[in-house]
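Below: the structure, in structure tokens.
All protein chains of the complex are present and in place, except for one that has been dropped.
So that you can tell them apart, the chains are marked A and B in the order they are listed, and the count of residues begins at 1 in each.
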């Protein structure tokens, strides 16, 4: 597309006299695209049916004159007061039964039919007006769908939608009663109209019902987006449609949402004010990019790449010189074809006054502007080559929203979080400079030498079979504690000891387990004792060989980690959460057995990542620290950008190219 | 009754084909009784008036064929959806005015007349159907009454009931205004209809009103149980009626509730997932059994004895080998005639999926099953002898729900908890192997050499007199800080300096005090300085002699602990909360003065306890640790069970018998 750097722009926040100055500065910085209008319903329709798109057309035209293209956002994440005051019932209800009122954003119930009618009218008019505008290239549906909508909405409209969703899924109420295990605590229903949204109870909730609720909420959002996309697609067939995701966020199944988009976009704020650390660790950011790439198995856009201090009531840390550029190129290294910075100029008003952009409040180009300009000047020339290229990892980590939901509902151990667990496995590989794909559980694994599937808590016969066949056919599989615990309805498996049929694959049985509540444990691996956390499966060998044993608990000297040859492959079972050191050593062993290639060697804080097309491999070496770093590459590459090979300045990004091996 | 071991059983959770396998396994394990049906209303009445008891009759008959008797629970802790959806107003309202909805359990308002009508219809039909069933021996009313009902319910129905309760108590509104001290903050009422349930205020609440509210809530529950018991008793005159208590839980006055039952039952989960420690300390468990025995001054049943990991969203610790048996026999040692394990098989569905039982989800007998079987094989033969026998302690600790309520309302110090305070005194005696009774404050103390009455915060002239007479007649009494502060209405005493008339008994006055907020203090006892906590009464001697003095605060070198000979007895006053070390040393001194017998000597973690009948004394020695332990007994006993005298294996329970001394 030839569009690789951009900014999120809000001309409606500023006097019209300023616009051309802004656009000139953008041009000079290397901006090729802007996103606009995703929170401007009131400006575009200040009263029912009275549309005012002129100001936006003017902005689009001005940008287009400077060669800058526009992506338009539908502003449905913030319906204006005149809608909400007329129909207060479209303000959502939370789990405690409290209404959440106008005054922020996402004060909307996405199932509400009156709200749907408003959206249909507005989005139709909006799309028609810009369908043939030469400056416009595509659309963003709503904004960060699912964000702020945590636990929402419990209203009457949602209850009816939920009941219909359940009826479609189960057909009969008897089927639902079975699937939810309503025999427990006398929770049987006589018909679907008796079912409610999960408002607070006096004590406890039904985990099977909660899993359906979370899936329903995801479906509601996917349908909401699909329905909006349909309106636009019919009117604007030449435009692409995307949406800005939020990494691993779990309010909506992003695999489903990705299905209806032309490509996926992502928002990322490594130095957000919700961080205890100055910024999110690099390995976590890398994993975010990899999972985003995985949602559609395609390159993606960064729709909001952090370019300044984040802040609402409080602020995060300032960005160090070079840090923004390193993060932007990390996005590219992992598959971003385009990087749009949030945002052009720091806003003077509203909740996000302190969410800083390329320009500060004053509008004067400063340190960040200069850094962004240097970035585009250095890398724009390569971006067209990168376009469409993909990393080609030998290792995959299995990722599933349903597992995430189920462990959200019942974490088993208070500190056990599904995504954190994935991140721990990911980090061991990242530190070894081994690229990783995130995949869905039923994906074809045949291209991977090693598949790591942590916390396969919910299990189906099909998925059991899928894992068994992968290993039988020569695959290497890592399974972990809490595998096979539940069926697809979040009911416990009862036919066999854990991990069900996968016990055969792993050559083990897990008849008991221990939760390390308020304590930690130990494992003996080789001659060394290592720390473990949260959980201990108590394992009986059934053909497998033990490669590590517990050194604590009444199950001391019983297997903690096992290895089993099965068919042409190997299945490992890790019955606990390894501490960081054990994780590193066990992954060295496993990736060694699997003969996984590493891109090079370097200290922590130095990242290596590749993108490939049919001919070439681009290698990115990124220094995420404020110190000089040395590194060594394992392959043969030619330096394209960078001062000195094997040596990195603070936050330096070096680019290499090599030939694709077939 | 010949019934000593049992399990809680939920046949409705499992396919009928499995039932007989379960019952055979139970039989083999030594099960003599099951509790069933206490959460199965929907299964028994799926629509209004359509009763389905066949499945339960079938289960009862099957069990009976194997000689296993049944206790039936009334399922009124979980009214089905068809009731709740028709009458949503019977879902309770919490203090914040939020309704608590269907979806867990206890989603019911116990004062609601519509709910009462449903219960009456159902329980009548239920009782009639099983009145003459040969497999049924008794009933459990509801389940853990008061549990989950914390702060519930604030609805209109409860408000009316509360107003009537107050009218009965006070007669006139003037009497209530006086008793509540409504002159403060202009809270006077003109009539009872102006009084509300204690919904959240803008600031503050009336402690006298709150005390009545807590008493009312207890009475509501007691009446609710009494009314249900009446229905059953009339229809099933041959059956016993019990209820499963929760140790020291304070939602209902268990002394009152015990009054309407044939015997008391208890539920105990030492390794629950709400524990910070791997399990509740043994001394706390021992105290729980002793207070349960005290509620009716009779042996009791364990209706839910933990037999596996506990868990809802998160789990507790796994039980170590032998631990379940040690806990079960601890129950017996303190007065349980029958031990019913919760539960037969770990449930596959609902909130309590991870609340483990004798069998795991797989239903295969494993480690725990084998341990349970060995337990019944070893001890069933003695259980018949134990039946009806009681411990015979020389020391009593006074326990009162009203004191508990009053200190819940105003803890005085943020970390001061009534039951914790009792537990601290109890532990000092437990560690010395001195058996203890819990008694009510107006009980006859004459059989006790020593009575410890911590936190006698609410005081009446009758109770003052009772304590004075006990000491005058030769009794030994320990009183503590915060004694005599309030009258029965939770109004402060104003006639005299603290501790009121008990000051005469103790030979002291307490004109001032200090709250050790965010700090601790010290005491000099003998030549040693000890840590103290939370509170310092500033004491003036008035005949007493000082046995410890403060070493901190502006009241340094004034009395902290005093001793006063009065009549033929002695009254000690402990003006602070002794740290563990001071508690131990001061109790050594006091029990020494009182010539209290100790059962033996052993390290921490070794428990000694006796039960006696007219002829015999059984002594239990229990190792609550995973290490070998040695001990020495002070009396003459014959070893009945146990490998080697004076030596305990991990978690071993040894049983001795001796002759009763007269």
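The criterion applied here is as follows: a contact is a pair of C-beta atoms (placed from the backbone, for glycine too) under 8 Å apart; a residue touches a chain by one contact, two chains touch by 3 or more.
Note that the structure is a prediction, hence the values are computed from the model and not measured.
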Options A:27, A:43 or A:116, residue touching the unrepresented chain: A:43
Absent-chain contact - pick from B:46, B:198 or B:635: B:198
Contact partner of the left-out chain, one of A:78, A:358 or A:548: A:78
Of B:511, B:526 or B:543, the residue in touch with the unshown chain: B:511
Missing-partner contacts on chain B, residue numbers: 96-98, 180-190, 193-196, 198-209, 409-414, 491-498, 511-515, 517-519, 538, 553-554
Chain not shown, touching residues in chain A: 10, 12-13, 39-43, 46-47, 75, 78-82, 85, 92, 98-107, 147-149, 152, 273, 275-278, 309, 311-318, 320-321, 346-354, 360-364, 366-367, 626
